[in-house]
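Note that this complex is displayed minus one protein chain, with the remaining chains in position.
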Amino acid sequence: MIATFATATDLPDIAAPDIEYALLAPIFIIAGAAVLGVIVEAFWPRSSRFLVQTGIAVVGIIAAFIDTVWVFQDLDPVKDASHLARGKIAAEGALAIDGPGVFAWGILLIFGLLSMLLFAERRLEGGLSGFTGRAADAPGSAAEVEAIKHRVEHTEVFPLALFALVGMMLFATSNDLLTMFVALEVLSLPLYLLCGLARRRRLMSQEAALKYFLLGAFSSVFFLYGIALTYGYSGSFRLSDIDVAVTNRSDSENMLLAATALIAVGLLFKIGAVPFHTWTPDVYQGAPTPVTAFMAAGTKAAAFLALLRVFFVAFGGSSWDWRPTIVAVAIITMFLGAVVSISQTDVKRMLAYSSIAHAGFLLVGFTGAYIGSSDSSRVTSTSSILFYLTVYGVSSIGAFAVVTLVRDSGGETTHLSKWAGLGKKSPLLAGSFALFMLSFAGIPLTGGFIGKWTVFSAAWSGGFWWLVVIGVLVSALAAYFYVRVIVLMFFTDPVGEGPTVAAPSIMTTGVIAVAVIVTLGLGIIPGPVLDLAQHAGAFVR
Amino acid sequence: MFDLQWLLIAIPLASGLGLLVWGKEGDRFGHLIGTVASALSFLFGVVLFASLLGKDGEDRSQSTKLFTWIDAGSFHVDMGFTFDQLSGLFVLLITGVGTLIHVYSIGYMAHDERRRRFFAFLNIFIAAMLTLVLASDYLVLFLGWEGVGLASYLLIGFWQHKDSAAAAAKKAFVVNRVGDLGMALGIMLMFTEFGTSSIHAVNGAITGASGSVATALGLLLLLGACGKSAQVPLQSWLLDAMEGPTPVSALIHAATMVTAGVYLVVRSNGIFDASEAARTAVIVVGLVTLLAGAWIGCAKDDIKKALAGSTMSQIGYMMLAAGLGPAGYAFAIFHLITHGFFKANMFLGAGSVMHGMNDDVEMRHYGGLRTFMPITFATFGLGYLAIIGVPPFAGFWSKDKIIEAAFGQNVWVGLGALLGAGVTAFYMTRLMIMTFFSEKRWREEVHPHESPRVMTWPLIGLAALSAVGGILLVSDWISEWLEPITGHAEHEELAIPAIVLTLIITVVVLIGVAAAVFFYNREPIAAETPADSSVSIFARAGRHELYGNELNDAVVVRPTRHLTRFLVWFDGKGVDGFVTGVADRLGDTSQFLRKPQTGYVRSYALTMFGGVAVLVLALLAVTLA
Amino acid sequence: MNEYITLSLILFTIGCVGVLVRRNAIVVFMCIELMLNATNLAFVSFSRQNGNLDGQVAAFFVMVVAAAEVVVGLSIIVSIYRARRSASVDEASLLKS
Partner (left out) sequence: MILSILAATPIAGALLLALLPREAAPHHRAKYVALGVSLITLVLSLVVMAKFDQDAGGYQLTEKHEWIKVFGAYYSLGVNGIGITLILLTTILTPIVILAAFGDRLPDPKSTNAYFAWMLAVEGLAIGAFAATDAFLFYVLFEATLIPLYFLIGSFGGPNRSYAAVKFLIYNLVGGLLMLASIVGLYVISARQGDASFLLSDLQNLDFSTNTERLLFLGFMAAFAIKAPLWPLHTWLPDAAGQATPGTSVLMVSVIDKIGTFGMIRWCLGLFPGASDWASPVVIVLAVISILYGALLAVGQDDIRRLIAFTSVSHFGFIILGIFAFTTTSLAGSTLYMFNHGLSTAALFLVTGMMIARRGSARISDFGGVQKIAPIMSGVLLVAGLSSLSLPGLAPFISEFLVLAGTFTRSIPAAAFATLGIVLAALYILIMYQRVMTGPLKPGNEGVSDLDHREMASLTPAIILIVGLGFFPQPLLNVINPAIDDVISHVGKGDPAPKTPVNIDDSAAQEGGHE
């Protein structure tokens, strides 16, 4: 008894961790919004729930964004850093609230906002959202019919999306591998579910969910094992500690390399790099288009931030070991994405392959591994990728928004042949889609061009001029199929009565408009955003 | 006053362009304006020439700079003209004969609804030809050179609705282009060598340059001359050129343009004096053409083509003379002028005959026309006497001098020239017999009649000139007149006295005449052209223009056509095929690479697993390496 | 010490092979769970080796995550099963090439 007391009293008192709430506020806001959404889900009357959920999500994201801007502004530069870096390690070292991370928060929130607006579009399905009424019902069953009759809707999509957003934000800023793993799951699990919730073509949607889930889990296990090996090697999850262990490494080289490889697997899977891309086309095609947009923009951004952080901070010391391999991956990814998309007949699949190709271009910037120097303000790998992600994310959300509007009796018509003559039917819509295509192709006066330019310059700065040459050749190849779509829309006569273009509500229209403006604006005056990305500086260790 | 010499060119040029743009309203008096323009130019030329006579030797070369034509980088060309003894003579010849032919054409083209355009083209020709002879820079000369080529193209093809005419026009232009190739390269060489292409400067500085440069320049210019003057090997276009209206044949393809080559050689005497080889080449070309032309002239039954062959041959004489150097330049020009008179005269005469014979050119359908068109006969006869070189007519003096000079150069050359004289006599006599003598062989629908006055007066004028043209030689006036330009040549003595040679020439000429009479006055001439098989090998070769066209076809035209066909194929299958081939391969690759996307999640997992393995191994490999 | 790592590797491989060869979605999923637990074993043994607790903490995190994964995974698989009356992963192959 006494002993127990004694032991009890002897216990060292656990110091309460101090959390920089001010810095982390954006995450908390989104998480709070998500939780609030769950509560609303429980208590709010069904009739007006959809609107309330939309409101919560939108308001939450906007608030978080404003706060993010604030946080970004008063990140104080790090002393005695070899090169410019802002921010600090927070939450007991779990998170690094630094320039790139917060910038990533910003764009993630923007992507989230735009996607939420697409989620909330209800005019296309006759007053219902694009998500299935009751996921539990088997497709085509009586229950489903009846659910549609009573206009049941899954309003959980909003909290789910918000949770995924939280995961992404954590992923982008997590400073130790364990947090990173948790964040990875937090962002993945809701997406698995969201993928299965399409209102039309539910079989495909569920299949997409299943594939995404199984393969995602599979990859995250490798990621986890990589973490385990790293931990075994360095005895810590902290990126900075790992860095120390890596820089003055002595023995058991191979274990470190295996760890590096496995961690890379998890991250490359998320960004959809070859040979871990196989899920991308199927999931992009099967998932509800708004979800696809969200994934395409958000997941890629978050995953790339994590990739940069792990490899520049933790494994920066062994960059000469992993760079050649990543270069190979980059080349294969660019090439396969570009080539295979040539023979695609489905718009969403084609966009999926194009996203693979873009992952390749982003990897080119990444392998440059040019982290800048304090004296010159040259474009660094980090800033170039941040800019590229911004442009690519907005453009692809816009593109998918356009996809939601081209419909026939069976819902969206994603088969390319149905898109013939769209330019005659509605020039504005086709024009904006063409603009996104040109931006993907990297034609000047669009943001995509500046993006390509930045990643290539980063690669060259890193000494990979020949990789740049390969890159430009592949982008010429990639341009071919974007151009094909334009030919289809403008120069080809419609088959039959041609596609019908649904009249969207202000929300989808707004999304497309914003996407167009951003794509053009970043093409003509990219200066401000580029300066922000430069201002973000390097990662904090 | 010489500062206004550009007016010589400007007047006909303005009139020509004006007539072109004027439109239908101009049809009524377009021809008059054209004629007046040419006449004005002639009168002004006479005035200038007269005042040139007034000056003493040094001032007889009057240059003016109109404006700077080209000044780019280190290349500088002035639009400048030089009116001197040589160009003066040409101005008179061109505008004089030109005006007469304008007058003649008023009648000849009376019934052509495009007469206004015809006169416009004639004026443009006059302007271009004057530019050619007045130019004081080789590039300006080239401007006129190609200008006359254009005019000849337009006029040969004037009756464009005839395929043969259009083809002949194109042929003339293209063959001339080959010559111009030489000209152009020559001018470039001058620019490279001397930094200028001013005629005076180049001919002055040539002595400072290496002999090879002089030879190269000489040969390149000779190539140009061959093209313009239808000398072997670029002779083939001239006979086809007879598709053009007869006044054109008279003015361009007999009197003036075709002699531009001779002018070029004489004008470039500095260059040719500096290169023995170039001169020899000129002589050879002249001699060959002389005989070839004569040969062709003997075999043709088409009156215009017979005359064209004779033109070739006569220009051969001039070339030959020009090739003799200072000894021959003056005589070349002399023969050029006299030939201008009598050949224009005979062409117009032929035109007058055709006018009376419903534009039939086949001599075998003529015969006995002397009574029906006496004036034409008379004038033509004078021309005939002049060309075969019967004293005292113009041709006698000029040709005699050339043959004499040829013997002075080399006995074989002399013999060739002599033979040519005989053949000339033969074919011209044949032509006279078939046309004006012998029995009538007309188609029934034709009613021969004399041409209107407007056509006969020019004939008379030219006939008179051909008769008295010889006076230019009185006390060697022409040689002395041209000496400042051509340089002095002391007259070397021949083995035999000149008078004897003259006698020999006359005898040879008479033999030629006799032979023709013997052959063509014995039995009646067949109204139908005998088949090739029935005539002698010589006649056959002559009819086919010594197979020049066949040669061109075999050597140039057909190979080019084959090459073109091959290249078209190659461009499609080879160059473009490569590009499209790459595109196709990419398409196949794409189809192939989408196969692994089977849709089976386990195969995806397998791919990923393989990826993991590869990645790990790759990293290990990199570090081991 | 290394024996534990070896064991975890063996378990991991077994799970991996299972994922690759089994048809039934449930079984595939369980194989993934097996791999997760193999990882846990690795964590714990490394934690022992490095002499700090982080690895064991990690193991707990992984369990929680695994639980969450089960929830999501099963729900998806069940809905698929309802739709197709089969949980074979090979039948779900509408989306391809």
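Each chain gets a letter, A, B and C, in the order it is written, and its residues are counted from 1.
Throughout what follows, a contact is a pair of C-beta atoms (placed from the backbone, for glycine too) under 8 Å apart; a residue touches a chain by one contact, two chains touch by 3 or more.
What you see is a predicted model; the values in this text were computed from it and never measured.
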item: Shown chains touched by the chain that is not drawn here; value: A, B
item: Touch with the omitted chain, as defined above, among A:I19, A:A479 or A:V501; value: A:A479
item: Of B:V46, B:L150, B:V454 or B:V614, the one touching the omitted chain in the full complex; value: B:L150
item: Which of A:Y353, A:Y388 or A:F456 contacts the chain that the document leaves out; value: A:F456
item: For chain B, residues in touch with the removed chain; value: 20, 57-63, 67-76, 79-80, 82, 136, 139, 142-143, 145-147, 150, 157, 160-163, 165-167, 169-170, 173-174, 177-178, 180-181, 184-185, 187-189, 191-196, 198, 200-202, 204-205, 208-209, 213, 484-485, 560, 563-565, 567-568, 571, 575-576, 579
item: Sites on chain A contacted by the missing partner chain, in the whole complex; value: 376-379, 424, 438, 441-445, 449-450, 452-453, 456-457, 460-461, 465, 468-469, 471-473, 475-476, 479-480, 483-484, 487, 490-492, 525-527, 530-531, 534
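Convention: only the chains that are shown with their structure count from here on.
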item: Pair with more cross-chain C-beta pairs in contact, given A-C and A-B; value: A-C
item: Per-chain CA centroid nearest to the all-protein CA mean; value: A
item: Whole-Å gap separating chain B and chain C, where each centre is the average of the chain's CA atoms; value: 97
item: For chain C, residues that touch 2 or more chains besides their own; value: 19, 28, 89, 92-96
item: Shared-contact residues (touching 2 or more other chains) in chain B; value: 594, 597, 599, 601, 605
item: Chain A to chain B touching residues, read off their complex; value: 210-211, 214-215, 218-219, 222, 253-254, 257-258, 260-262, 264-265, 269, 274-276, 278-279, 281-282, 321-322, 324-325, 328-329, 336, 339-344, 477, 480
item: Interface residues, chain A side, partner chain C - complex; value: 135-139, 178, 181-182, 185, 189, 192-193, 196, 202-204, 206-211, 213-214, 217-218, 221, 224-225, 227-229, 231-232, 235-237, 281-282, 285-286
item: Sites on chain B touched by chain A in the complex; value: 586-587, 589-591, 593-594, 596-597, 599, 601, 603-605, 607-608, 610-612, 614-616, 618-620, 622-623
